[in-house]
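Every protein chain of the complex appears in place save one, which is left out.
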Amino acid sequence: MLSYAIKRIGLALLIIFVVMLVMYAMVFLVPGDPASLALGPRATPELKHELMVRMGLDQPIYVQVWNFFRNALTGDLGYDVWSKRPVSEMIAEVFPNTLFLGAVAMSIALVAGIGLGCLAVVWQGRTVDRVLAVLSVSMISIPSFVVAIYLLLVFAVWLGWFPAIGAGEAGDWGSQIRAVVLPAAAIAITWVGYLARLVRASMLEVMSANHVRTARAFGLTQAKIVLRYALRVAIVPVVAIVAVGFGSILSSAVFVETVFSRPGIGTLITSAVQKRDFPVVMGCVLFMTAFYLTVVTLADLLMAKLDPRVRDTLRG
Amino acid sequence: MSEALLKVDDLSISYASEEGPVQALRHATLEARAGEAIGIVGESGCGKSTLASALITLLAGNARVTSGSVQFGGRDILSVSEEEKRKLRGRHIAMIFQDPMTSFNPVLTIGEQLVDFQDQREGLSKPEKRQQAALMLKRVGISDPVRCLDRHVHELSGGMRQRAAIAAALLMAPQVLVADEPTTALDVTMEAQIIHLLRELRRDYNGAVVIVTHHLGVVGELCDRVYVMYAGEVVEEGSTDDVYHNPRHPYTQALIACDPANLHEQTPVLPTIPGRLPDLVNPPRGCSFAARCPRVHERCRSEGPDYVEVGPRHRARCHEARS
Partner (left out) sequence: MASGRRNVWRALAAEPLGVMGGAIVLTFVVMALFAPWLAPHDPFKIDVMHKFASPSLAHWAGTDQLGRDLLSRIIYGARTALGVAITATGIAGLAGILLGLVAGYGPRWLDSLLILCFDSMTSLPMIMFALAVITVLGPSTATLILVIILVSIPGYARFIRAQTLSLVRSDFILAEQAMNASTARIILLHLLPNVAGQLLVVLSMDVPVVIMLEAGLSYLSLGVKPPTPSWGNILYDGYVSLRQSPGMVIIAGIPLILATLGFTFLGEALRDALDPRLQMRTLT
């Protein structure tokens, strides 16, 4: 198990390295440079130079890359071009909101998705199953930000049940929870369908597997078979998808946070892109990549724990 | 002579398919008595797997019983409720599966499963069930049963897996034991060990044993009576001795002649039976084997043969059986 873990972590680190290289390379492959772009046509050479220095772009590329990595490892991700605030501080300020949103959304999606998926299997072929089949496809396809806007319109603007803006007051759990409901629902809705179908498909495949037939042949009850012989085995691919899905949830968060004017990584990076604030964007991308890779690696390790076959095949 | 524990009476089963119903089993009749081991042999597609599934009441979703019944404990177990069927399985009729590697749950340990399989048993606590499992594992020749209990199926060797599968079937002392191709997934050495084990276990076992296989040798070693199946029908039945040494149906004769174990001299080409299985969606009007039979007559093609008694409890379904 340990060697497997080390291999996975090593790979993740390598990937982060490559990603950052690519990001940096992009700057130099492009006509024009970030400073000019940020300042616009009014830029005087002195202003440009000052901005370049501030962005650290006046150094040779290898120095820049080296500085970036060295700084990143110590938690210094650069400074906001306009406000001069450290990027890491800005991220630390808003990331908990995004994390909270993602966690709530994922929890809703998991509970509802797995529940619906199992139900569809138990009542396979009947109306519930077919309705779910159509509904699930529909739900995956609808963009989350459209759902978010509709939810905003109905539940916040018209009905006034939930706030339309913000993430609630610091320290006030009630307001924070009320503020997270709609955005989390918007994200979760697009996921419930996918998860339900995945669980259903995985379960159906497992239900026709030999070991389920064996369990039947020994007279086990349907409930026990579904939970212990089907779900337990079928859940493994679901874990994998959920981990990867976190990336999708982050993507959705970017849009959904904007719709609800909710402070988070999404709104941070979006406004930074609009202002062409390169260090902030770079810092956010690096951070989110690292975070995402951590989640995926952890999920991999969890899968290895759940399914003993995984770790044994990789031992060799 | 003891009473028949399990009786298959004129059973016909067909599967729904795009081309029409496939008549996989046609009017099969057989019986197994307490203390007796019967073998059901035939090549792929002869209907023996369908028969095995019927005995354990686990027919596929698209299977239909078009005639007959399976009698056990005074009733037709194919027509009782799902709940009743479930109660029979494992407790009264148990199966030894063909491929233990895929038949065991890959993520649970053997011990957890063997305890699960005893769910129908009342009055025992979990540790007691675990102990029973350990005892049974020891009985089937696993030297360190406690360690085996804590292993997953992919960590066991092929022979150990098969033994575990046998142990599982015997756990609740069922009255009928059905073995579905018990040695097919094994290599020759393991096969010999398992046959030896089964023979030994039979001595203490009072119920009926049904062994379904395409392997003539296994049936020869373990069974008292044998039923030979072809194209969904039982074409010959009798004691193993009688059928093997005095086969009366041309198919049985061909089968025995083709068995590599019966070859006494080196030959460059293995003997085979020419021709193909008949179409089971539209079975032939006359004898099913007519198209491939070396002794076929006109009568065979138009008239399905009846059973002909050729000896004590030995009969064959052929117009030519007497000669």
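Chains here go by letter, A and B, matching the order in which they are written, and residues are numbered from 1 within each.
We take it that a residue touches a chain if its C-beta (ideal position, glycine included) is under 8 Å from a C-beta of that chain, and two chains touch if they have at least 3 such contacts.
Remember, it's a predicted structure, so these values are computed and weren't measured experimentally.
> Which candidate, A:Phe145, A:Phe162 or A:Trp191, sits in contact with the chain we can't see?
The single option touching the absent chain is A:Phe145.
> Considering the whole complex rather than only what is displayed, give the residues of subunit A touching the chain that is not shown.
So the residues of subunit A touching the unseen chain are 11-12, 14-15, 18-19, 22-23, 26-27, 30, 34, 37, 134, 137-138, 140-143, 145-146, 149-150, 152-153, 157-158, 247-248, 250-251, 254-255, 258-259, 269-270, 272-274, 276-278, 281-282, 284-285, 288-289, 292-293, 296.
Operating definition for what follows: only the chains that are shown with their structure count from here on.
> Taking the mean of the C-alpha atoms as each chain's centre, how many Å separate subunit A from subunit B?
Each chain's C-alpha centroid was found; their separation is 53 Å.
> Mind listing the subunit A positions that touch subunit B in their complex?
It is residues 209-211, 213-221, 224, 228-229, 232-233, 236, 306-309, 312 of subunit A that touch subunit B.
> Once bound in the complex, which stretches of subunit B touch subunit A?
Per the stated touch rule, the residues are 56, 58, 86-91, 94-95, 97, 99, 102-108, 116-117, 119-120, 152, 154-155, 168.
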